[in-house]
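The complex appears here minus one protein chain, its other protein chains still in place.
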Amino acid sequence: MSIEAKLAEMNLTLPPPSPKGGVYQSMLVVGDQALFSGHVPVLPDGSMLTGRVGGEVDLEAAQVAARQVGLCILATAKDNLGSLDRIKRVVKLFGMVNCTSDFKQHPQVINGCSELFRDLWGEDLGVGVRSAVGMGSLPGDVTVEIEGAFQV
Amino acid sequence: MSIEAKLAEMNLTLPPPSPKGGVYQSMLVVGDQALFSGHVPVLPDGSMLTGRVGGEVDLEAAQVAARQVGLCILATAKDNLGSLDRIKRVVKLFGMVNCTSDFKQHPQVINGCSELFRDLWGEDLGVGVRSAVGMGSLPGDVTVEIEGAFQV
Partner (left out) sequence: MSIEAKLAEMNLTLPPPSPKGGVYQSMLVVGDQALFSGHVPVLPDGSMLTGRVGGEVDLEAAQVAARQVGLCILATAKDNLGSLDRIKRVVKLFGMVNCTSDFKQHPQVINGCSELFRDLWGEDLGVGVRSAVGMGSLPGDVTVEIEGAFQV
């Protein structure tokens, strides 16, 4: 089944590609790597999921934010590559969590994105290397930011 | 026009290559990628631009620091590659800002480096993927640190 068909089967609708907030390209293909910039959780209405995990945002809401980042990455990929079916595998995610200094469950947060990609491409091709860490702050106080690479 | 000539036209002088502060190489070419280590804003006299954005450092000074990091990256590239004209494009920047936990304008800070590279190589080849995020702290309390990759 194509990834596009699988998205439909999972009742997932991609948000519009996120507007750029600075001097960068959202995705760049170099050789067989489609590198993507740090993406943040933008909702279809253009608003963003903000706030600090461990403070005003709880773990479950942070996982939802990470999943939304995943959908935004897919929207960028479709916009840049033409079709998600050009993606051969997930290579890497670098997951950055906006959290309090005593927060310890960063991997569980970023799983919100990783599980989306795993469900789409499977345990092997949908899961790459990853770090999940806590930042001092993130642009616009977003809850999660994720950058990484697909193989195309 | 060559990048070296463009630098002269823009009245830009590269600082000396930064001294290394640990066990690493400042640049490493692997295949067609010239990876560069995290660079910090070293001035020609060897001093560094330090302090936390949102605290004792304002946005404009942080942008100047990011631009200085860009010049230091170029100095490393010239030292390692022989000529900046060997660089085919900017592939990636990972921009790290030393800022207070309530700071939100990380992309505007890192634009100080991105705009320098864009002005040198143009909107397409001078602009790659990027993240711009807030760290808990940076070595020596520098204001900005940036790592990334060029294609050569």
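Each chain carries a letter (A and B) given by its place in the written order, and its residues are counted from 1.
Just so we're on the same page, a contact is a pair of C-beta atoms (placed from the backbone, for glycine too) under 8 Å apart; a residue touches a chain by one contact, two chains touch by 3 or more.
All values reported here derive from a predicted model rather than from experimental measurement.
When the full complex is taken into account, the listed residue touching the unshown chain is A:Ser131, out of A:Thr13, A:Ser83 or A:Ser131. When the whole complex is considered, the residue among B:Ser37, B:Gln63 or B:Gln151 that touches the unshown chain is B:Ser37. In the full complex, subunit A touches the omitted chain through residues 31-33, 91-94, 99-108, 110-111, 114-115, 118, 127-137, 151.
Looking at subunit B, the residues touching the absent chain are 21-28, 30-31, 35-38, 94, 96, 101, 134-141, 145, 147.
Just so it is clear, only the chains that are shown with their structure count from here on.
With centres set at the average Cα position, the gap from subunit A to subunit B is 25 Å.
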